[in-house]
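The complex appears here without one of its protein chains, the remainder shown in place.
Labels run A, B and C following the written order; every chain starts at residue 1.
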């Protein structure tokens, strides 16, 4: 039965519609899916507003079920039509699809499970995939190459910032302590991150003169090192600008002209062999 | 009557004064208009300060009427002297001109309508038009070209930031919930935007350890991706810098020297045909 | 007496010491002055801390008088030794020197006048002059040239930001109004500036859903346009990078090779006249 040509062609057709976007059916399916995802997320958002939920509870409940059933059908179709179902099920998108479908069913048995529908927000990531936004950002240009090339450097930069935050946070915990809200080291590290990134909530703020002095240093540091990520990307971008011909500092033995091309054999000025 | 040459020449003269800035009359009109707009906005500002309004209510009221009548005359003149009145009336500036004129008249009949005089602030945009500031910023240079060319990319960047904020906001709603002020998903998304853009009001702030951990990640992310808009504009600007001669990676069949100009016919080193 | 050579040479000597820094005496004077300025400012700072003032009031008072007398002598010497005393008195630094000297004398007659000693902080600007820090920043390099060249553009950018803040502030005043702290339009504009520049105190924050939506837009806008000042300076810096040889898009009539130097007369490939 698995090799029944009719079923196979039916599968192939649905595979094309669901997984590809070149046919008319595929495009319509993608459009419906995007609309459904956005609609489902707006639904979850509005449902979380207590006043709205009190008023339109039934409408939200019914809509939730409609969306859930639509997503269930989509999920089942994806499993059926794909060649390696397990690979899809355990893929990143497969897990998100499952997580955004089951909470409504679980809520029939378990009380709090309904809150998990909020996980559906992760389905927004599929929009990136459908619209291939990543590709638009420009696989061909300098910026994305520069970002890729400087990945490791950005990771080191972030690590350094984190280590700095651990040290600063610990120092502030010793200086300020409980009265100003620095109740534990993790909380002080949280404060250090809030300050260094110039977010500055103000829920925790130094009260003592010495604490404010240290905080000032952290802020100026944070203000200064914001130039570094820009610099990292910029440095990488400068590198990418076409091949450059490097000039060396050798001078011609005959006329002592300098700045020869690294691979020059003759002096550009007098023709003397280098 | 419409073709009466006297009226037509009168119209043409006023059109020149109101819509153009090359004649002496046009320049004086523009100057008076800028002064009137700025004066009217300062008036609206001061009027909104309760203590001042209590003291100088009559002065504000009379000044408002003077400004309103001046703007009414200007609005009527604009309609009369322009060739296609409807096009002006439904244009962006036409609607703003109307909205900044009628509130005072409406306030005679409707109570709260007076507050709408604040819409007059939109007339400030006309200053850009009169001073042609947009042109000064430099239609001819790299920056504005780069900004235009990267419009779509900036839009994708902002979309990505927004999707990220929806996902982060939803997760924080599940983690923190009501006690910390994350009362609904839209409010949590608002928090995510406040945090990611490093504004950080502190009216809503995570209280649980796990919430603060996630918030820290969001802050570091926000601190890092601020390099991207700068990078986008910078990448575009680098492109604009004159035509560049691209070197390819082919090598000479004779001496195997590389980095030839894309359109080179002979090897720059040994003269061999490529 | 004015032309008495002895007095003149005495004047010239002190002029050299006070206004110049090339001789040993001049360098020592500058050093003493910097130390005195920094000491006087630290004094004013500590005096403003109530607990310290209560304890060491007498010490602060005496030190203030010592500093005041030293500054008085310096001020008088500057007037005597300079050729055009009135030009110095009404110069920027002359006024600052006077303002940082007289408050202590005034405090003998007028009660609150003593607080004005804080104006002495402005004398810190003289440190820039003495150390010629401005010169170190590099009159010869790209950055300062770029900053100067983009002065007007930065002014237009700031004007545009301010106009935007007026419009946003006015809209928020209409949307939020008194309950959320947007008590007047100037206060709302203050909020708009606090938000757009990503400072985000949180003393005024939107409470309604619509207000928070608008605030989110303002934040994302502020986050995005931070790339513009960097871009302005960067664009100017790119211009400054030496003379560039522009290549045009004409093609050779013989071999149709492109990218000729703008002023080329012969084709770089086949030697054909262009």
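We adopt the following convention: a residue touches a chain if its C-beta (ideal position, glycine included) is under 8 Å from a C-beta of that chain, and two chains touch if they have at least 3 such contacts.
All values derive from a computational prediction rather than experimental measurement.
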Relative to the complete complex, which of the depicted chains are touched by the chain excluded from display? A, B, C
Using the definition of touch stated at the top, determine which of A:21, A:106, A:125 or A:185 touches the missing chain. A:185
It is residues of chain A that touch the chain not shown, namely 152-153, 156-157, 159-160, 163, 166-167, 169-171, 173-174, 183-186, 189, 195, 198-202, 205, 209, 212-213, 215-216, 219-220, 222-224, 226-228, 230-232, 234-235, 238-239, 244, 246-247, 249, 257-259, 269
Touching the unshown chain, chain B contributes residues 198-202, 209, 230
For chain C, residues in touch with the removed chain: 41, 44-46, 48-50, 115-116, 118-119, 121-122, 124-125, 127-128, 133, 136-138, 141-143, 146-147, 154, 158, 161-162, 186-187, 189-190, 193-194, 196-203, 226, 229-230, 232-234, 237-238, 241-243, 245, 263, 265
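The working rule: only the chains that are shown with their structure count from here on.
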Would you identify the chain whose C-alpha centroid lies closest to the centroid of all protein C-alpha atoms displayed? B
Suppose a student superposes the Cα atoms of chain A on chain B; what rotation angle should they report, nearest 5 degrees? 90
In whole angstrom, the CA-centroid distance of chain A from chain B equals 27
When the C-alpha atoms of chain A and chain C are each averaged to a single point, how far apart are the two points in Å? 38
Which residues does chain C have that touch at least 2 chains other than itself? 198-202, 230
